[in-house]
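Of the protein chains in this complex, all but one are displayed in their positions.
Then we have chain A:
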Amino acid sequence: MANVISDETIEYVGILAKLELSGEEKEKAKKDMESMLDYVDKLNELDTEGVEPMSHVFKVNNVFREDVVTNEDTHELILKNAPQQKENQFKVPKTFD
């Protein structure tokens, strides 16, 4: 089965992935994804009827702990990593008018 990725799909995936691709990049992404999906379709040869999806190899449970601060205050250092900051906060472009 050959997969065909439409312009709409690649546009939609770009929105989900928060990536802006140029026209050329989009064409390449379509081709890449088509060939990857053709390859992944190999999994359809396997009968997985009744098999539980395994997200984790070991039995894991939620691990709870008291929400206690153990580290020192590093907010200045954290903000130093931000591309832009203002009055002790991360600065982002205007989000609404």
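What we mean here is this: contacts are C-beta pairs under 8 Å (C-beta built on N, C-alpha and C of every residue); 3 or more make two chains touch, one makes a residue touch a chain; residues count from 1.
Throughout what follows, contacts and distances are computed from a predicted model.
According to its UniProt record, the chain left out of view corresponds to "Glutamyl-tRNA(Gln) amidotransferase subunit A" among "DMSO reductase anchor subunit (DmsC)", "Nucleoside ABC transporter membrane protein", "Tetratricopeptide repeat protein" or "Glutamyl-tRNA(Gln) amidotransferase subunit A". Against the chain not shown here, chain A presents residues 9, 12-14, 16-21, 25, 29, 32-33, 35-37, 39-40, 42-46, 48, 51-58, 60, 62-63, 65, 71, 74, 77-78, 80-84, 90, 92-95.
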